[in-house]
Structure formats: C-alpha cells, structure tokens
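First up is the structure itself, then whatever we jot down about it.
Only one protein chain is missing; all other protein chains are in place.
To keep things simple, chains are lettered A, B and C as they appear, and every chain counts its residues starting from 1.
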Amino acid sequence: MTSRQVFPPLSLRATGLVCGRGGMALTRALDFSVTPGRCLLLRGANGSGKTTLLLTLAGIVAPLDGVFALEGSDAETGPALHYCGHRNAVKPRLTVAENLCFWAAVNGATGLSIDAALQQVGLERLGDLDAGYLSAGQSRRLALARLLVSLRPLWLLDEPTAALDAEGHDLVTRLLDNHLDMGGLAIAATHDPITLPDPARMETVVLGARP
Amino acid sequence: MSAFRAMLVRELRLARRGGGDVLTLVLFFIIVGAIVPFAVGPDRELLARIAPGMVWIAAFLAMLLGLDRLFRPDHEDGSLILLRQADLPLSAVVAAKLITHWLVSALPLIVASPFLAMLLAMDVETFWRMLISLLVGTPALAAFGAVGAAVTVAIRRGGLIAPILVAPLSIPVLIFGTGSISATQSSAALLFLAALSLMAVALAPFAAALAISSGED
Amino acid sequence: MSIDTTPKQSWWNRIAHPGQFVAWTTPLLWPLTILTAVLFVVGLWFAFFNSPEDYQMGDTVRIMYVHVPNAWLSQFVYGVMAVSALGTLVWRHPMADVSMKAAAPLGALFTALALFTGALWGRPTWGTFWEWDGRMTSTLVLLFIYLGIVALWRAFDDQLRAARVIAVFTLIGAVNIPIIKFSVDWWSTLHQPASVFRADGPTMPGSILTPLFVMFFAFTFLFITLQLKAMHTEVRRRRVMTLQRKAAQGSTA
Partner (left out) sequence: MIDLGPHAVFIIWAYLGVATGVAGLIGWTLYDARATAKKLASLEARRR
C-alpha cells in the first residue's frame, strides 16, 4: 500500500444484510466486503434503501436480518466511523470555526488542524463568520471539513456532492482519494458519478432490485 | 474530559446566542405568577398564603416550556446522529445538556423569584425557604424534563407531548417543594426533595441516552 | 423595497435613507447630550435644595421627581414605537424599523424604573413595596409587553422580516394598553387619584411643579439622545450584517 498508511488494516464485511425501516425490508440480502483503501459506491433510485443501509452500517438503525462487522478494529479506540448524512449538523449561530472546533473536540482532534481543514474545503476566509450566513454548498463543505479534523477509518457518505458545484465535486473526489490513500474505507451513496483517478479502487453496488 | 467540556461550552454558547431564550423563560415565570392576583383578587393575606404554591407552579410550567430547546434543534440539524459517534458516550452528552438546561432555565427563575415573591406579598422568612426549596428542587424538574424531551425527540409534534409525560413524574417534586416552604416539618420535606433531585439527576442521563438511541430516526 | 420611489426628493424620503439620516443627526448628538446634562443638574438642584416638602407626604414627594417622568416616558416611548410601527407597515420607511427596534429596550428600562421608584414611593405612603393599585399594575403589564417585544426582536434571525411582524404586534399592543388600563383600574379599588394632570389642572403649588417639569424634560431629552445613538448603532449593525452576507457570497472558492 502507499507510504502514508495511517489506519490499521480494517475491512467491513456484511453477509446476508437486510436493511429496513419499521419492519419493512428495503434491500435484498446484501453480501459485500470493503477492504482498506477501497470505496463502495451505492447507486439506485430514490427510496431504494441507500440511506437506510448507511444508517444501519452506522449503527443508528438495527438491521432486519444478516450481520455486518468491522474486522480488525479494537473496541476501545472508540467509534471508528464518520457518518455524513443529508443534514450538515451546522449551528447557524456559531461561527464556522466554532462549529469545526466543537466537532474536533468531540470526535478527538486526530486529523488536520481547524485552519488546515478549512483550507482544504475552501472556507479559510470565512472562519469567524456566523455559519448561518453560509450557503447550502458552503455548509456542505463545512460538513466535509468535519471528516478531516478527526481521523476515522470508515467514511459513510450519503450524497456527499449534494448542493455542491462542479468545483465541489472535484473536492469530494480529492478528499475521498486522499482518505483511501491513507488506508481508509468508504461507502458513498450518490446519484452523480464520482470518478476516482484510479477507478480500480471503486466498486459499485446497485440497490433497489428487490428479490 | 475535553470532549465533555467542549459539549458544555457549545451548549452554553448556543444558549447565550440563542435569541432571548432566557428572557422568555423568566418572563413566562413572572407573568404566570403575576396573573394570579388578577384572578384571585388583590387582598394580601390570601396572596401570601398561596404564594409558595404559585411560585412553584410558575417555575414548573416555565421549565416545561424550556424542554423543547433541549434535543429538538440537534435532532433537526442532524447533530444528534453524529453525537452518537462522538468520543464521549451519549449519556455524557445528555449530562452536559442537562447541566446547561438547569443553568439556562432554572437558575434565571431562581434569580427572578424575589420579584415574584414581592408581587405575591410573600414575607421574608417564607421567601428564604422558597428560595432554598427551588434551588434543591429544580434539578429534579430539569432531569425529568430531559427524560421527557429525549423520549419525544423523534416524534414530530413531540414538543406538546413532553409536558404531559413529565408532569406526573414531577408531582412528588411539587409536593415536597411546597411542603418544604410551609412552616411545619419543612426540613423533612426538604430532605426528601434533595433525595429526589439527586436520584433524578443521577439516573436521567442514562435513561435519556437509552431513549434517544432506541428511538431510531 | 426601493427607497426613493417618488420623483421629488422630499425631506421625508431623504431621511429615509439610513446613511443620510445618520449624517443629518450626528451633529445633533453633542448639543443634546449637553442639554440633557444641564437639565439634570438644574432638576436635581431644584429637587433637593430648592423645593419644600409636601404638606401630606413630607419629603417622600422628592421621589415623585423621578417617578413621574419615568412613568410618563414609559407611555411616551411606546407612543414613539407605535408611530414607528405605522411607519414600517404603512410607508415602509426603513428608519421606522430602526427607531422601533432602538426604542424597545429604552422603554423597558424607563418602565422598570417607574415601577422601582413607585415601589419606593409606596413603601412610606402605603406601607408596602408593592400594592396592586391600578396605575402600578397597568405599568407592570406594560413592562411585560415591552419585554415581550425585546424578546421578540432577539428571537428573529432575519431583522428585515422581523420589523414588519413586530410592528404588527406593537400596534396590537398599543390598542390593548387603554383596555388594560381601564380594566385594571376597574379591578383595583385602592388607587391614588392622578394628582398632576387632573382635569382641573395640577393640585400642587408651583414650587413643587418646577422641579417636576425640569426633571421631566431632562428625562425626555435623555431618551431622545439615547434613541438617536441607538438608531445609529442599529444602522451600522445592519450594514455589518449585509457585509457578512456579502463576505459569504464573495468568497465561494
């Protein structure tokens, strides 16, 4: 693997995983495994269970059937995943920097510094602006910056490129690529295609074709 | 420990910039107390007799009013899901919110209670006993409130249901609260109140955390 | 909302432009401050050194010199807010929003001072700090309305949309104040007849009236000065908000 190996060798394995809400199955039995440095792309129409699958993997929603596990992670290092949903978890009355500082402190400041993270997502000049003034795209960038300030091996991204402009797409691709270089894993649900420089790292699973 | 402190700092900062929440709660507390004479008539002996009960009911309702601000904003902007992946356990998150909730809703009421006592023609000894009983009793109200808010956070119209859930749980607090103000055997009531508060504050974070994590959204 | 809609630049439209208003009124600030200070000095001198005590109330009548001006101001400031509310709703005058927002906390404080001095005046005369008498109670309700408006201003994020909504509430409040006053008077029996502005003119000798009027004007000019200063700050605060919004748009990297 690359020289900048950061994460321990983890891999996510799911066997016969059926996800659903309120007892109603949304996905067929899924079997997949994501090894370090690889990304799983979830495609499928709206309501095909992409978000529910991500919530299940994040441990928010209990799976209806089957099992999934993050092999190689020892429990006491704390949670090993970042979940980035549709909502950006940004407090309008706090400034951009305060929002990020909070998440760095709460998730463990193991990643980039606040300014470096803001620099990465192109919000460096808005540090002390109230987050309420940010546009949808800028709030999305702030949410992405949250992933950078604390290093977690597994990224669960639910439409990361939502509300982002073309330049934002390159940003997501760059961050994802960088994360995979560091030996991390990622599962991204998205509609518009994400093309990594090295397509071999990307697998696609189409949801929605229920048995 | 720094995660817990960061949580407290954020909650207090949000409360301070939260657009007049504290002022609203104190105003509600004073108004509920101040309208009693309009309903009951301005004569002083009657007012003095019912004053302790009125102050407790006003504090009780004001704290129920402040419940919606506890978890709902975090639920709506997605922070609650992320806080479940934070370095600190969810019960610590709830504990930080409980402390801030008490500081933002109960403490301002206690600071404003002298004005209400004056309006309701309360004499000085009763006033001091009331102050102590409020100080000792409001943590229990805050704790039960936190549990009620956590249980109803996922429900869309939860804000209306939380008070109904919390009111029955808080009746003992009300009984011992007003009991500890009345002259007779007030020290026993105060001890019961303190015990109630300690128990509620100790258990609430875990119960609320369980409620939040089991309420899948 | 375009400000200068009408072709001819009447002064009404010209002060509508915030920058213009600030430029015109800034030179007024210092003279007003000096006038207020002078009035206060003269008033206090009259109040303490040059007026006899009242034949009934003795020296406590001196509390009246601060109580009555504050009670009057609590009504006057609400009048200013109501007129500004009309300005906001009917003529969409931007400076009306600013003056309404600036006046609210001032009115709240003057009402609170009226209640405070009223309570202290009540102690020797009625024997208790607080007595549910008609005028004191309606002043208390007025204070609740003021604090409600202050809380309302703080609760809104978008100040422009807030101005119109709060203007509606201010007008509703203005309509309700006489109703509250009447119902409270009816409700309370213990009530001191209004001794200053009674139909047959003031019942007090000239020597007590002069300090009262001087203090009265002192407090009124104090309000006007603070109102202007607060309006200037509010204009700048809105400029800060627009600049912050521009800063967010300007730098989309």
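Observations on the model:
Methods note: contacts are C-beta pairs under 8 Å (C-beta built on N, C-alpha and C of every residue); 3 or more make two chains touch, one makes a residue touch a chain.
Quick caveat, the model's predicted, so the values are computed rather than measured.
In terms of the touch definition stated at the top, the absent chain reaches C within the entire complex. Residue in contact with the omitted chain (choice from C:Ala16, C:Ile63, C:Ala103 or C:Leu142): C:Ile63. Within the whole complex, the absent chain has one touching residue among C:Trp12, C:Phe48 or C:Trp91, and that is C:Phe48. Per the touch definition above, the residue from C:Leu106, C:Val150, C:Ala167 or C:Val184 contacting the chain not shown is C:Leu106.
Considering the complete assembly, subunit C touches the hidden chain via residues 48-49, 53, 58-60, 62-63, 66-67, 70, 106, 109, 112-113, 116-117, 120-121, 123-124, 222, 226, 229-230, 232-233, 236-237, 239-240, 243-244, 246-247, 250.
What we mean here is this: only the chains that are shown with their structure count from here on.
Think of the whole protein's Cα atoms as having one middle point; the chain whose own Cα middle lies nearest to it is B.
We define each chain's centre as the mean of its Cα atoms; on that basis subunit B and subunit C are separated by 34 Å.
We define each chain's centre as the mean of its Cα atoms; on that basis subunit A and subunit C are separated by 55 Å. In subunit C, 157 are the positions where the chain touches two or more neighbouring chains simultaneously.
Residues 21, 55, 58-62, 78-79, 81-83, 85-91, 93-94, 98, 101-103, 105-108, 146 of subunit A are the ones touching subunit B in the complex. The touching residues of subunit C, when paired with subunit B in their complex, are 119, 128-130, 132, 140, 144, 147-148, 150-157, 187-188, 190. Remark: subunit B residues 2-3, 5-7, 9-10, 13-14, 17-19, 76-79, 81-88, 216-217 touch subunit A in the complex.
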